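Heads up, one of the protein chains got dropped from this complex, but the rest are sitting where they should.
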Amino acid sequence: MIIHVVNPNTTTSMTDKIGKAAKAAAGANVEFMVSQAEMGPVSIEGYYDEAFAVPGMLARIVEAEARGVAGHIIACFDDTGLDAARCIAKAPVIGIGEAAFHAASLIAEKFSVITTLGRSIPAIEHNLVRYGLAARCTKVRAAEVPVLSLEDQHSDAYRKITAEIVAALQQDGCEAIVLGCAGMADLARDLSAKHGVPIVDGVAVSVGLIQMLHQAGIETSKRGGYAAPSPKKYTGEFSRFAPA
Amino acid sequence: MIIHVVNPNTTTSMTDKIGKAAKAAAGANVEFMVSQAEMGPVSIEGYYDEAFAVPGMLARIVEAEARGVAGHIIACFDDTGLDAARCIAKAPVIGIGEAAFHAASLIAEKFSVITTLGRSIPAIEHNLVRYGLAARCTKVRAAEVPVLSLEDQHSDAYRKITAEIVAALQQDGCEAIVLGCAGMADLARDLSAKHGVPIVDGVAVSVGLIQMLHQAGIETSKRGGYAAPSPKKYTGEFSRFAPA
Amino acid sequence: MIIHVVNPNTTTSMTDKIGKAAKAAAGANVEFMVSQAEMGPVSIEGYYDEAFAVPGMLARIVEAEARGVAGHIIACFDDTGLDAARCIAKAPVIGIGEAAFHAASLIAEKFSVITTLGRSIPAIEHNLVRYGLAARCTKVRAAEVPVLSLEDQHSDAYRKITAEIVAALQQDGCEAIVLGCAGMADLARDLSAKHGVPIVDGVAVSVGLIQMLHQAGIETSKRGGYAAPSPKKYTGEFSRFAPA
Amino acid sequence: MIIHVVNPNTTTSMTDKIGKAAKAAAGANVEFMVSQAEMGPVSIEGYYDEAFAVPGMLARIVEAEARGVAGHIIACFDDTGLDAARCIAKAPVIGIGEAAFHAASLIAEKFSVITTLGRSIPAIEHNLVRYGLAARCTKVRAAEVPVLSLEDQHSDAYRKITAEIVAALQQDGCEAIVLGCAGMADLARDLSAKHGVPIVDGVAVSVGLIQMLHQAGIETSKRGGYAAPSPKKYTGEFSRFAPA
Amino acid sequence: MIIHVVNPNTTTSMTDKIGKAAKAAAGANVEFMVSQAEMGPVSIEGYYDEAFAVPGMLARIVEAEARGVAGHIIACFDDTGLDAARCIAKAPVIGIGEAAFHAASLIAEKFSVITTLGRSIPAIEHNLVRYGLAARCTKVRAAEVPVLSLEDQHSDAYRKITAEIVAALQQDGCEAIVLGCAGMADLARDLSAKHGVPIVDGVAVSVGLIQMLHQAGIETSKRGGYAAPSPKKYTGEFSRFAPA
Partner (left out) sequence: MIIHVVNPNTTTSMTDKIGKAAKAAAGANVEFMVSQAEMGPVSIEGYYDEAFAVPGMLARIVEAEARGVAGHIIACFDDTGLDAARCIAKAPVIGIGEAAFHAASLIAEKFSVITTLGRSIPAIEHNLVRYGLAARCTKVRAAEVPVLSLEDQHSDAYRKITAEIVAALQQDGCEAIVLGCAGMADLARDLSAKHGVPIVDGVAVSVGLIQMLHQAGIETSKRGGYAAPSPKKYTGEFSRFAPA
């Protein structure tokens, strides 16, 4: 079984970290194809970056699908381009935000989310509402650390995230914490031991969810919203992406 | 006052129809800049097309913003790229789906939506939930007419839309109808007269909403989710879109 | 186009202020009919006052409707008597609370409301739930200023409202502010400039919403809840209001 | 213990029927004060009638409160003027719609409502949402019988109500039925026996709810929305209603 | 009329207190059968205790039903075993949590709940959601007093509960308080006088709700979820409970 993990931004150090986290979470019989968006922003911080991350990420989904992977993981906590990816993939597609919300719901009554920047809070809240899991989330909090500061060992990102976890546990009435950025994937086990509560990283649990769906023989539904795109012309730079 | 109306797909006949509908809805003192996406799909039918419509649409928002328009209208019922556009525009940005839902809520307790294809229903339902207006919508219905058939005078699109309106009025308990595609903009007044209920086209009401916000001196908030994008590098084909 | 603005209370200085705010928000081609309730309370602070404001306000709706106005604005933030007014008006009827909620939803993900007294909070919250926009509102706050203190230049109302706006921006995670009383209509532009966020006054945006509906040819639905009242006898003092 | 039952319309035969139903539901130690609105519509069918029913009904609340009653029952299924009445009453006030929804929730997972006219459905749905009990209601149905036809022994109202109950039990998945008009108060026991399911009349259960609150020594809260009205001037015909 | 009150735990002093509270709340014509669970935990603090309280409580429901009681009250604030009890009882069954939520909703727009331990908060929140009354509850608070400390006159339980009521009134925007444990039944009237707001004890109001349903002739629906159990074999220790 090959699992495709795509980083929708174009920062290689982050892609590497995500790949490592995915491998660490998988059993011996899983292989990985790790990719990053063909083009687009070096980090995704808000709706505008997200818009330009999707086409280059979808290019990777198409390539991986052609290789016959067992499933795709979109390794950005906003679940960037998840719906579009499901339209063109036969294999299941999981967003790490979605994955983390579902996993946290299985081991706690309520969870809080710690994300990077305040500007990302609304998008995460919208996803929670849409997935139906808003009632399980006590609060979406921002540690106010830019995404790429997580790649810098000298930043104070770790300290700020820790402070926000403490605040969540004291004030929110939550029973678990969800880490709200793919760039935090390497911190979950350490933080969980430190704070004595389940701390969920979406990359690790996405790997398990793909395995779960693969084992059960369940693929993305092609009725309704995720039906394959109708064949049509795409003009200009995007003509190569037109559905046949 | 100049209002920018952008068609996120690349079909010129549809752009022309939308421009005409917008002009018909405005007072004498309003000028229009009518554009269509720089590149991308010829029609937007589902999440995949939507992903490739956004960058070419955002290019037009940037151009219009430089001209100092009073506001932008995104003339696709899915409100394609609305969040991203708000991040880069100082002037207000309105999606025609959003506009139609709000307008219908002002003249009826409940409305039904008639859109083109069944595959578009989930995206419309998600928007309704996110905007908070799902409780005002009795049902999202599809007439099963492809978007471009609305450009073809010999298609049976009109008959199918009429049949779906009749079904909505008989079965849904709705008090108004929302037309769920920019390509239906020319049908609203005729259908409203025929069925004796308010039938809302999003293009016309978007014009009024931009005028309303402009008159009241209200622009898009730059706190939170719609803050201007952080300056950063975009790689590959999209480097020209990088926020400065 | 004539727009009817009715103040449901009987305080003339407040009616004058509302009329000025409405005129300031409209284009050159709009005329106004400004009225106040024929009888009833001098200010509306809670459910009991509201009950006695409605009949005298409906009398004005009937008079204005006979003049063929393009629409009616009910200038009390509780949207006093809005449903009843829609039953007897052919032209659209907009409540300023409703209008402000819809307008704020078009330029911000979330807004907070600053109203006069704590006792009015529940009624505003009920309206938000009913309109479907409760999810867009982070908090309804009271500045604890009686309605008529807004008419007194020597009161500390402005200071208290400012303090509450600051608290909302710091604590609520909101992106815009809605002013929750018609008597605050003259403060919006000044407060918006001061705090650097959109601050929405319902009177101004109601004018735009009536223009929007009028331009688009959309009137209140007469199917369902807003059907014209059935002819019947009204006894006692109210016999003159009986539907014919 | 004296319980005040007020019919908010001015039809005496209906007031008598409501009084009888209340007495039949009470134990031996309960006395009743039965009244009808001092002025206003002969039946309440929609929002407009409701607006003119409230002042004349509130007049009766004031009179009964002066007599020291144990509680007030507003005997119109729309719960006409309930909020305003609570502001001026020290004793508890119960609306029969509200009462029926709460009672049905205690003996069934889900209930359907059978009301008189389709135009009343939205108001009932709004109340259900506001009270929090919308999730317990499978459907609000209209038998399309005018309120006063329930006073006419030769009308086909009984047959139409029966047909709607049958439809609700077959199609809605409900486990109980709520009768949605005070004028149906005499039908509940007979219909319940006939259909073999609990059929709830709001008048009977309101009596029990007032007794319950009285026994437990619980009165309407005066914090927040139900605080006593602030003293102020009421102008014109309503000056006699001004809060002192 | 005989009302059955069952304490689902096996602590006799608590059963006695509950019985006294029930009797104090009833009129002269009501008799009581007071029981406690045949076997199981001495107090119910969380889901595990609850699971072992239900069989012994259901045994008492069966015995009381055989005596022809007018209704059953389950005197644990979690409404332990309420659904199962309704399946085997012809007479109505009321949980004191449920009863308190409904009663508080009749005299206040919003209420806060003060329960014993933080670990009980999620179960209470789930019940509020399920009953549909979550929107009426501002907050569920824990005074952090173990259930049996309420039986100990020397504990500081009263002080802690008082402190939490003060916090709720200051911070939550609530208009009434619900006491969230059967063991607090003797405190409601004193606390209500002290704090000047309605303070609802579920035991007292349950008595009134049973009387209300009995007077109105309404029993638990046997359609759907509360249908009598299908006859079948129960193995081992529970064979005596098998439905015939």
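Think of it as A, B, C, D and E in the order they're written, each chain with its own count starting at 1.
Just so it is clear, a residue touches a chain if its C-beta (ideal position, glycine included) is under 8 Å from a C-beta of that chain, and two chains touch if they have at least 3 such contacts.
Computed from a predicted structure; not experimentally measured.
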item: Chain not shown: contacting residue from E:A21, E:V54, E:I74 or E:I165; value: E:V54
item: Interface residues of chain A (partner: the chain not displayed); value: 25-29, 92, 94, 98, 102-103, 105-110, 131-136, 169, 173-176, 188-189, 192, 197-198, 200-201, 204-205, 207-209, 211-213, 215-221, 223-226
item: Residues in chain E touching the chain absent from view; value: 10, 38-43, 45-52, 54-56, 58, 81, 83-84, 86-88, 118-119, 121-123, 126, 129-130, 146, 224-227, 229-230, 232-238, 241-243
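FYI, only the chains that are shown with their structure count from here on.
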item: Winner on C-beta contact pairs when A-C is weighed against C-D; value: C-D
item: Contact-pair overlap exceeding half with D-E, pair selected from B-C, A-B or A-C; value: B-C
item: Centroid spacing, where centroids are CA-atom means, of chain B and chain D in whole angstrom; value: 44
item: Distance between chain centroids, defined by C-alpha means - chain B, chain C (Å); value: 28
item: For chain B, residues contacting two or more additional chains; value: 109-110, 135, 173, 224-226
